[in-house]
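Everything below concerns the one structure shown next.
A single protein chain has been omitted; all remaining protein chains appear in their positions.
Just so it is clear, A, B and C label the chains in written order, and each chain counts residues from 1 on its own.
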Amino acid sequence: MTDQQEQIRVGVLGARGRMGLEVCKAVDAADDLELVAMVDQGDSLVNAADAGAQVLVDFTTPDVVMDNLHWAVEQGINMVVGTTGFTEQRLERVRTWLSHKPEVGVLIAPNFGLGAVLMMQFAARAARYFESAEIIEQHHPRKLDAPSGTATHTAKLIAAARAEAGLGAMPDATKEEVSGARGADIDGVRVHAVRAAGLVAHQEVLFGTHGETLTIRHDSLDRTSFMPGVLLGIRSIVTRPGLTIGLDPLLD
Amino acid sequence: MTDQQEQIRVGVLGARGRMGLEVCKAVDAADDLELVAMVDQGDSLVNAADAGAQVLVDFTTPDVVMDNLHWAVEQGINMVVGTTGFTEQRLERVRTWLSHKPEVGVLIAPNFGLGAVLMMQFAARAARYFESAEIIEQHHPRKLDAPSGTATHTAKLIAAARAEAGLGAMPDATKEEVSGARGADIDGVRVHAVRAAGLVAHQEVLFGTHGETLTIRHDSLDRTSFMPGVLLGIRSIVTRPGLTIGLDPLLD
Amino acid sequence: MTDQQEQIRVGVLGARGRMGLEVCKAVDAADDLELVAMVDQGDSLVNAADAGAQVLVDFTTPDVVMDNLHWAVEQGINMVVGTTGFTEQRLERVRTWLSHKPEVGVLIAPNFGLGAVLMMQFAARAARYFESAEIIEQHHPRKLDAPSGTATHTAKLIAAARAEAGLGAMPDATKEEVSGARGADIDGVRVHAVRAAGLVAHQEVLFGTHGETLTIRHDSLDRTSFMPGVLLGIRSIVTRPGLTIGLDPLLD
Partner (left out) sequence: MTDQQEQIRVGVLGARGRMGLEVCKAVDAADDLELVAMVDQGDSLVNAADAGAQVLVDFTTPDVVMDNLHWAVEQGINMVVGTTGFTEQRLERVRTWLSHKPEVGVLIAPNFGLGAVLMMQFAARAARYFESAEIIEQHHPRKLDAPSGTATHTAKLIAAARAEAGLGAMPDATKEEVSGARGADIDGVRVHAVRAAGLVAHQEVLFGTHGETLTIRHDSLDRTSFMPGVLLGIRSIVTRPGLTIGLDPLLD
């Protein structure tokens, strides 16, 4: 980054929460960003406007995020939203607000993990070229669901890409199976969920065809892994008016 | 494949060579392709034309491939070429021939391994989003060069993508290094070459940023691994007039 | 190997079979072994004795192997047997023959893959020190059974080692499972079987405890992978009288 480049002024809503705190640290550490406002329960949003914030990052709760969004769009301030709970109805309301402020940009993303998003993109892209595809996800043993949401989503993307390319069922001569050995069947894609102490969150997507395999693996070790995605969102949204959903469109 | 779909009629030049033989087998086994001519030294190319070949696959030698290409373009037959030795000068001559036959398609590719091509594409695409990137390639111990050509090419792609994104040097606090421990430096990207009995040809590209890593790995076990790429070339070239270089443009 | 060292003279029974042929090549290529007899259907075993064989390697069929063994033990020739079909009854007969020839050694092994045998040894040894253990085996899609015999055997070894160490059930909070996601349950050890084109025969054993994992992985690419085990058998059996079952006792 050159010194001449102007910094983007950033405010954080939910600044004392677990994620908000990490965002504050990450913004503070980035040369091209300036942390100008930290807002949490009891603080007024007006502080953020007064401080000249160009982008607000929102990691708050579903019950306040819509008010925050409405206010920010009205003020002409861009937003990066990691708060959950967005239904199609809610997204529609945001689109309406933005239609009156066409210069404002809003990014709403369910997952800020760049690695996970890229893994899914690459998997969807590779799927049509390989006879076989299977997913092995590995998580800590306190996880309640198997397979993970990310693995299920990846499987659906692969299945859709295969269908579009006219690929049939994958080769599999299994005759004798101990129940469960071949994993869960998600739209025809086998998904295996490993649970072990010492693991955090990992996923491997294996593609195979004659004489070769291609493997895409993502290892996530802690929640700071979401920060590069948040920073990418901040840097992108200032020149990206309208509503953007998910990191995918930013990765092109 | 639906039954109604017409098969593409394919001829193979260099049909008795190691690669040619594999191509014949692969074409023969594909439902949507028909093997109509096998041509090798001493056979006339006219056979291929008489047999109504729509695509000729050429795995011959640098001293005959230009004649084959010239003849095929004249005849209006598409070509997929895996023969090596193409200089910019040779490519220019092919372009000239094609300029008089704008409906003919020619694909010339140095590497038909789909997995390797996708690995390189994904690596180039991921590079800008990660602080760190390193390459570990692993081959059988009879290999003469280290690192491999594919690893060197991948490193250059990563370096170019980083430069374009304005990324600086990767973090590395190494103070005390046993010579060679940190690998070869290819345009600022560290490349490690492992050589061991039992290995064939493998490459891992590791990307890392705060709290997460993304790994793209390719394992190639034998030369049949090039066949899916050759078949993709055949299927693509019938609707892709002009000169196409490398598989990359076909993978979009 | 020093030049002074005397070579071990080896005969191969079933020398024209798939495995026998590989054994002949491997013995021939080893500096410390001399291939003195290649015997197959129609040849007389006496040739092997006349040639002064010290060790006979038997990759024949269940219907002739017992005759071969009986004859070799009578002649005072050591044997390395890879032929299948050994019941406890058959082993008992071999023990009886050997009791009259206490200086002769016989090795009968169901699996000559050193890597696989070591993987199982290490897995059994590590099992008691980790809270969690899971197995992921990966094979070509023409395989009929899932999980593989090796994976099932490994799981049983792990379960036995855990029981002996007084370890209870592994931690696993899974509440919502898409059927099969958590793999097959083999004596309390979860086993996942991946099937994909491009794979040959692979197995990964994952152990985990607080903050760390230990992974033991075996990749087998072709049947030459059994040769180091056969050679180890030949070298060991000349100084190992009596009946030895499996490679395990040779690996200490």
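Methods note: a contact is a pair of C-beta atoms (placed from the backbone, for glycine too) under 8 Å apart; a residue touches a chain by one contact, two chains touch by 3 or more.
Keep in mind that this is a model prediction, so the values were computed, not measured.
The shown chains contacted by the absent chain are A, B, C, with contact judged over the whole complex. Between the chain not shown and the residues C:Leu118, C:Ala159 or C:Leu243, the one that touches is C:Leu118. Considering B:Ala126, B:Val191 or B:Leu247, the position touching the chain not shown turns out to be B:Val191 (whole complex). Although one chain is not shown, part of chain C still touches it, namely residues 1, 113-116, 118-119, 122, 125-126, 129-130, 166, 207, 209-228, 232, 251. Remark: the residues of chain B touching the chain excluded from display are 130-134, 136, 138, 141-147, 152, 170-186, 190-199, 206-213. Take chain A: the residues that touch the chain left off the picture are 198, 200, 219, 221, 225.
Keep this in mind: only the chains that are shown with their structure count from here on.
Averaging C-alpha coordinates per chain places the centre of chain A 33 Å away from that of chain B.
Rounded to whole angstrom, the centroid-to-centroid distance between chain B and chain C, based on C-alpha atoms, equals 39 Å. Taken residue by residue, chain A touches two or more other chains at 130, 207, 209-213, whereas all remaining positions touch fewer.
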